[in-house]
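Working notes, beginning with the structure itself.
== chain A ==
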Amino acid sequence: MKKIIYIFAIILPLIWVSCDTIEEEERLVYPKGQTKETTPITKVDTIQKVLLEDYTGWKCVNCPRAAVKATEMISKYSEQLVVMAVHATAFANPSTGNNNLDFKTEYGEKWAIDFGCTSLPTGIINRKKIGGVYTIGDANWDNQIQNTINSQDHIMNINLGAEYRSDDNQILVSTENIFLKDYNSSMLINVVVLESGIIGVQYNTDPNYGTTPKINDFEFNHVLRKNALIDYSLSLNGVAKETIIKKNYLIDVDPDIQDISKCTVVVFVTDAQTKEVIQVNEIHL
Partner candidate 1 sequence: MKKLLLAIFLITCSFNGFSQDIFGGKVTGNFQMDVQASKEDSIIGAEKVSEKLLMNAFTNILYTNGDFSAGMRFEAYLNPILGFDPQYKGAGLAYRFASYKKDYLEITAGNFYEQFGNGLIFRSYEERNLGLDNAMDGLKIIARPVKGVALKGVIGKQRYYWEKIWESDNFGLVRGIDAEVSINSLFKKFEASPLQIIAGGSFVSVFDKAEDRFIIEPSTGDNYKLTMPENIGSGAARLQMSYKAFNLNAEYARKGQDPNAVNGYIFHKGEAAYLSLGYAAKGLGINVSAKRIDNMSYKSRRGETGNMLNVNYLPALTRQHSYSLFAMYPYATQVNGEMGIQADIIYKLKKNTFLGGKYGTDLKLNYSIANSIDKKYVQLNPAGNYEGTEGYSSSFFKAGDEIYFEELNLELGKKLSSDFKLNLMYSYQTFNPIAIGHQGEKFIYANVFAADLTQKLKKRSSLRYEVQLLLTEQNYGEFAAGDWIQGTVEYNLGGKFFVAATDQWNYGKLNGEKVHYYNFAVGYTKGTTRIQLSYGKQREGIICIGGVCRMVPASNGLFATITSSF
Partner candidate 2 sequence: MKKFILIFVAIFLCGITINAQTNNKKSTLPTVTINTLEGKAIKASEFSNDGKPFVICFWATWCKPCLMELNAMAEQYDDWQKETGIKIYAVSIDDARTCPKVKPLVSGSDWGYEVVLDQNSELKRALGVNNPPHTFIVNEKGEIVWQHVGYAPGDEETLIEVYKKIVKGEEVK
């Protein structure tokens, strides 16, 4: 009988403790990365651009083919295309086999799940669904990029300025979001850092794209890095034509970044409901 009382005596304080109290200053947190500081705008955007997300991983044997295709696309579409290599899924897990080179990101992993990128290589163009799915095989990239450029409604431009601050190891990004048309739903803005020219190990199965079964000196380009600012609100209820929204962000540089001079900052705006990319722009550091 005493046992029962003991058990209750133990449970009682446990439940009493299970009550969280949030101090007043902690209730509304001004999220990391937003800032009032600015840097001059140096990259002015005037055309509709398209974002190609290349979902890839070093253990993915067909991915060198897609990487070559992505490079081809950049030379073909030039300023009209921004490529972002998202290293995700188990194919991208670092190990001693690639000297623990870690390109994985929390948000890249989430996107891979959200957009159904389970078998690699695969791509997403402006996060638009085609035939019910987001994913597009690299063989169809050319077609779809062309289609998207032709059909996309040019709603806004994103002008950019970026500055690397070595003292704090931070990148200050200024954005000017200029609306050419009315837009009636909620929009999110994403600020990411991509690094190019990283040399590492990549599995490969096709001799046309390098040595098999692996390429020891593969060059990874447009690699999505950590510490990006994802899904920050740009506008809650949409905006009217000719509106300009100026936003400034501070990003902590991912300590894994090897050469800051080979990095670019990519900013893209999405529709909060449909997830579709409205506009994207890129600036070199």
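A quick word on the picks: all candidates are chains of the complex that A comes from, given by their letters.
Rule of thumb we're sticking to: contacts are C-beta pairs under 8 Å (C-beta built on N, C-alpha and C of every residue); 3 or more make two chains touch, one makes a residue touch a chain; residues count from 1.
Keep in mind the model is a prediction, meaning the values are calculated, not measured.
Shown alone here is chain A; of the other chains of the complex, listed as 1 or 2, the one that touches it is 1.
Those residues of chain A that touch candidate 1 in the complex are listed here as 1-2, 4-5, 8, 11-12, 15-16, 18-22, 24, 26-31, 34, 232-236, 245, 247.
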